[in-house]
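What you see is the complex with one protein chain gone and the rest in place.
Showing chain A:
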Amino acid sequence: MPLTQQLTVAIIDSNPALGSGDCIKKDDPPDSRVSTVTPATISLFKDVGAWQYVQQHRHAYFDRMQVWDYTGLGYTRYNAREADKEVLGCVVENKVLHRSLLSCIQNSDFQKTIYPSRLTSMSFSSSSSTIGVGGTSSRTTPYTHGNLAKLELSDGSSLYAKLVVGADGSKSRVRELAGFKTTGWNYSQNAVICTVEHTEENQCAWQRFLPAGPIALLPMGDKFSNIVWTMNPKESSDCKSMSEDDFVKAINHALDYGYGPHPHSRLFGGDIFSWLGADVTSSANECFEVPPKVVKLVSGRMAFPLSLMHANSYASKHVVLIGDAAHTVHPLAGQGVNLGFGDAFSLSRVIAEGIAVGSDIGEVSLLKKYEADRKPANIAMMAVLDGFQKAYSVDFGPLNVLRAAAFHGAHFISPLKKNIISFASGEHKLPLFS
């Protein structure tokens, strides 16, 4: 992007991985933290030239997904072909994403500096207060740092910036220092995350809704899979403290007969939906499958509390928030990271548009364009995921049947299914309103 090429960029990140030039070796143990990137994110990575680095490391595309629940009343299988796509997504270890983006910026020729430090304070000398009519009209006022944000770092250095992009996660220091207010709640759920090994390669994404929350098994390549298991905090501490063997048993139990029976393919049957005149999708004939057995735990177990948080505003003078700093969502569909990359690319587009017309890139009126672009998309996704979470937080007979009917609807009604896949792929369109 030639318009933004002349910008000088400072990256402030105390993550030691940024400083070390270590490459990821093929036989390194897999990371316990992974991201499921959608086709939309993949194409953005390709646009900036970062995807080629991802491809040099372990990554796993998947084109099938099975979602079912513990009541045994319904299941849905998604296939990328139904939405005319090649893949539903790609699971990439976070360290691979980091390394790829880092390689990408290291090999591009814009001016950048990495500060392996933390932000301690941020101040703005308001330009309106320094402007008074009593001042001199001639050019006696030297250039001051008046129209810049001043950042002080933990290593004692300080820098000035026209624009500070808060991409520092859900506990964003930038957000706190700039005084952005947030809205949100905790789910009183924890996600237990780890990487496991199978006897053969897993090529499908699996998600089963259990009474306490969903468990997902995501293919990572090389016979590895990642587990994201949502449960209440008590269970999560039990899971972390139990022996590895017991934990592997618990996973296999949760992905198979635990908490309830397998769904029967024809309990509701395609017949119910065929009278709706809907096309019965090709994957509707695919039978329920049991996910591959986990044989071994290959990483540590990590537990995170889950919460929903949304910043009331993403932009103020000299500051914008992107990614988890602006919004955190329930991880049940792996959408958080994709919303974040969506933010980053939207912001870069808005900055380029501003540079084209000579705008100051720290101007609120410019930054608000980014906010206007991303807020509706982020809120829509947050609402969908929150609705899912709420729909599964109640174990009540009639509601279970309703959920199962929704599953069948999603399984058998082709246009709806196609829209669900498109939405989850990062095309900004709500599933029901095509």
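A few notes on this one:
Here is the rule we use: a residue touches a chain if its C-beta (ideal position, glycine included) is under 8 Å from a C-beta of that chain, and two chains touch if they have at least 3 such contacts; residues count from 1.
Following the convention adopted for this analysis, contacts and distances are computed from a predicted model.
Not every chain of the complex appears here, and the one that does not is recorded in UniProt as "Ubiquinone biosynthesis O-methyltransferase, mitochondrial", selected from "Protein phosphatase 2A catalytic subunit B", "2P domain potassium channel Talk-1", "Ubiquinone biosynthesis O-methyltransferase, mitochondrial" or "GTP-binding protein".
From the options A:Thr71, A:Asn147, A:Gln207 or A:Ser236, the residue with contact to the chain not on display is A:Asn147. The omitted chain makes contact with just one of the residues A:Leu3, A:Leu159 or A:Ala377: A:Leu3. Screening A:Ala10, A:Val48, A:Val364 or A:Ala377 against the full complex identifies A:Val364 as the residue touching the chain left out. Interface residues of chain A facing the missing partner chain: 2-6, 127-128, 130-133, 135-139, 141-144, 146-148, 353-360, 363-366, 369, 372.
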